[in-house]
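As you look at this complex, bear in mind that one protein chain is not there, while each of the others sits in place.
Naming follows writing order (A, B and C), and every chain is counted from residue 1.
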Amino acid sequence: MKQLNIGIIGAGRIGKVHLKSITYNVPNAKVLGITDVFKDGLQALADEYGVEKVYDSYKDMLLDPEIDAVLVCSSTDTHADISIEAAKAGKHVFCEKPVDLTPEKVQAVIDTVKEAGVKLQVGFNRRFDHNFAHIKELINDGKIGNLELVKITSRDPEPPSAEYAAVSGGIFLDMTIHDFDMACFIAGSEVEEIFVNATCLVDPAIGEAGDVDTAIINLKFKNGALGVIDNSRRAAYGYDQRVEAFGSLGAAVAANDTPTNVTLMNADAVMTDKPLYFFLERYMQSFRDEMIQFVDAVQNDKPTPTTGTDGLNAILIALAAKKSLKEGRPVKISEIL
Amino acid sequence: MKQLNIGIIGAGRIGKVHLKSITYNVPNAKVLGITDVFKDGLQALADEYGVEKVYDSYKDMLLDPEIDAVLVCSSTDTHADISIEAAKAGKHVFCEKPVDLTPEKVQAVIDTVKEAGVKLQVGFNRRFDHNFAHIKELINDGKIGNLELVKITSRDPEPPSAEYAAVSGGIFLDMTIHDFDMACFIAGSEVEEIFVNATCLVDPAIGEAGDVDTAIINLKFKNGALGVIDNSRRAAYGYDQRVEAFGSLGAAVAANDTPTNVTLMNADAVMTDKPLYFFLERYMQSFRDEMIQFVDAVQNDKPTPTTGTDGLNAILIALAAKKSLKEGRPVKISEIL
Amino acid sequence: MKQLNIGIIGAGRIGKVHLKSITYNVPNAKVLGITDVFKDGLQALADEYGVEKVYDSYKDMLLDPEIDAVLVCSSTDTHADISIEAAKAGKHVFCEKPVDLTPEKVQAVIDTVKEAGVKLQVGFNRRFDHNFAHIKELINDGKIGNLELVKITSRDPEPPSAEYAAVSGGIFLDMTIHDFDMACFIAGSEVEEIFVNATCLVDPAIGEAGDVDTAIINLKFKNGALGVIDNSRRAAYGYDQRVEAFGSLGAAVAANDTPTNVTLMNADAVMTDKPLYFFLERYMQSFRDEMIQFVDAVQNDKPTPTTGTDGLNAILIALAAKKSLKEGRPVKISEIL
Partner (left out) sequence: MKQLNIGIIGAGRIGKVHLKSITYNVPNAKVLGITDVFKDGLQALADEYGVEKVYDSYKDMLLDPEIDAVLVCSSTDTHADISIEAAKAGKHVFCEKPVDLTPEKVQAVIDTVKEAGVKLQVGFNRRFDHNFAHIKELINDGKIGNLELVKITSRDPEPPSAEYAAVSGGIFLDMTIHDFDMACFIAGSEVEEIFVNATCLVDPAIGEAGDVDTAIINLKFKNGALGVIDNSRRAAYGYDQRVEAFGSLGAAVAANDTPTNVTLMNADAVMTDKPLYFFLERYMQSFRDEMIQFVDAVQNDKPTPTTGTDGLNAILIALAAKKSLKEGRPVKISEIL
């Protein structure tokens, strides 16, 4: 099979993750070219991974007929526009989350992609995590019966800077958006209504920036199930990423991943590893697997496993969350669009 | 020290638990007498445990000057009246939860007890559970820093009959009341506001009886922490009773208790025990320890570890929960009284 | 059913354990009398537990026609003689382990008991432990297929004094004897051959007293299975008591018991409880259950669950272990008698 030539737009943290995954672990694909608004170290990065082409701008990349697909890993505010341009240029698009902070623009991406007849996958990598994907399999196999309740624990090891919090669109669009998608994925349903119980306990600067850092988020799914997410911007013991699904016949519960399975026992305590520190450690396998599936979807003309609609749904829930927090009441997703 | 002579009013399931505990495991106390509106088997029960006196009615028991304290284990609707009469008769009172379904009557009990100068303890036995008491200790010792979030998982192994559900006052007054008290205990704070996300997924008959069987309950504590309880009237894998407390320096998490610590590994799976089946298995140690502390409080004139105010708070939260469910909005506890 | 009247001979640590168990937790039995060579505090002990009779000597107890059965909890060197006298006096006998340090005397007890037509149970309490009894059940139910290998981890929290070690008969007769019995119990077989790999690593004084404190003990069972026991007189993290059984279809593995199931997670580590500290904490349930079964065997004329032969077998293995250590070679049990 012809190798898929991929161009990466944006060589920051997540762009590098994909560059490394594709180079080493994705069959039938290579990173042919790369581009970034920051030129520093870009050529060296390309050399390190044997990337042939370094483009001055993403527009140059989109003009290159050798490029089959692009990964949009640039800053959030450029995701939608670049995705639209890429689709119009006939490139398949893998777009990091969130696609945009407004539903209108996300819809525009969806529409353009459809029109252009290219693939679109949104970077909800956690769906590919070995633990969470296994819970989904167990549910699909009927192992827990009819799904009744989804519980997601999602806590970052340490808070972002207040500056970052301010421009990120807030915790729901920046952090919880992954959990919203996970909730829908596990529940197998869109969300009907949301209620947010949140406050600022971790860093007063986050509160001054108008955001919260500790939240309990309630979900009513369209299929009748209930859901709850608890978030914190700080967990002293490290990145806490757990999912529990309860059904009529049982439950499936994912514990955290750890570096080792070693227990140390001494006069003080019985000690095991803390969770893997943060998303680069915890979710590396999922970043690789989402890319393998993206390449597979493009090359074999399959549906992408995460779609523009998934991206849109997560945004809508996040906006409803903001509204619920502001107005102190449950908000239906239908109130947003 | 003089042995405390206890009278048990109501020899149903929970009355028998206390009878057994006191007889076998509580120093400095004995069950001197017993009474019940159902006379069947009562004398045999007394004989089995060496209880000297079987009274025709609780009123006779209250007249007996040898009785120092009574356990009110009768049906819920009689708790408050009997407690008031007992206090007026100069007996110390241990009252099963809930004290009453109306805050006014609970307050009347509190007032009468205070006037009479007797002790009142309310049967929130779970505070004495080895796991949950240890979490509280860890919090008190500063091991998790400032408390930020409390999570309680509380699922019964199987639903009650719809008839029971109908007369029980509903899930919040019947089942969640324990969790409300646990939440306040762990948080070290009263509740400010509650929001309920609930539905009927387990048994339609419960829904027809006007109740719910699956719920996610949000709490804002007066001290600024957040809380969440998830309830189900049915867990196929058994009684699921877990508490998690998150703070600025860490977290304390209680797993379920199991009959053994044996793992069976075969070609199919790696298997461990299901949780202890229901409250009589799971909480036996806590029933014993609450009684030890009640006797200690009476004999050494200490404050009881759970008070009438605790009982009142739990009722108020439960009533606020019902209101929140009915009105589909967050409800402040202050709206109830 | 008539209550069984029990006399306890020896009111030391283990005598008190049984006194408490019978008083509070064993139906159909009571401790009628007690005796000890040390008179200090004996009457107070009797008063505390409502024991009616305090005998000057065990001989007086054996003369009392009201006594149905005795528990021989005196010092090891008196076990056999007292058991023999008790049997001759027509009393059923529960004898603490080891019955004696010589097989001849153990055999004499077995013979006398048989002749007298009384019951004899030997205090291998660990067979009644919830974890180990459950492993045995799983084996009996065919859950691991044909048993192939038994592994026992048995480590005391701290070493005895060298003085104690010197008079105890050595680690194999004092400590490992429990593990020898457990190995035979789990394997469902007597031992054919033993090899000992042992040394003194914990306390040089133990070595100077002629004993070892760290050992790996190999067993060949008569049924063809293999076994291994590892012992240490000190485990810094507490009492380590684990059993693993491997068979053709799987394995059953018992982890340690802990005071709670709480996990504390902070910036340093993820911590769980250390094992229950020592045998009085770890095996209390088994002490109670062996007594319940003893009473049941006597009252309903059933075989006792642990017999004189079990006691004899354990002694023979222990003596073979000593021989193996001394001679540095595998020793057949048949070499001992």
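Everything that follows uses one rule, which is that a residue touches a chain if its C-beta (ideal position, glycine included) is under 8 Å from a C-beta of that chain, and two chains touch if they have at least 3 such contacts.
Since the structure is predicted, the reported quantities are computational estimates derived from the model, not experimental observations.
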{"item": "Residue touching the undisplayed chain, where the options are A:A46, A:A209, A:M265 or A:I333", "value": "A:M265"}
{"item": "Full-complex contact with the absent chain, from B:M271, B:I292 or B:I336", "value": "B:M271"}
{"item": "Candidate in contact with the missing chain, chosen from C:L201, C:M284 or C:I336", "value": "C:L201"}
{"item": "Given C:A205, C:V228 or C:I292, the one touching the chain that is not displayed", "value": "C:V228"}
{"item": "Missing-partner contacts on subunit B, residue numbers", "value": "236-238, 265-267, 269-274"}
{"item": "Contact footprint on subunit C, counting only the chain that is left out", "value": "145-146, 148-149, 151, 153, 155, 195, 197-199, 201-202, 214-216, 218-220, 224-228, 230, 232, 234-237, 240, 246-251, 328-330"}
{"item": "Touching residues on subunit A - with respect to the absent chain", "value": "24-25, 130-131, 134-135, 138, 143-144, 249-257, 259-267"}
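The rule we apply is simple: only the chains that are shown with their structure count from here on.
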{"item": "Separation of mean Cα positions, subunit C and subunit B [Å, integer]", "value": "39"}
{"item": "CA centroid of subunit A to CA centroid of subunit C, Å", "value": "58"}
{"item": "Where subunit A and subunit B are represented by their mean Cα positions, the distance between them in whole Å", "value": "42"}
{"item": "Contacts with two or more other chains, residues of subunit B listed in rising order", "value": "249-251"}
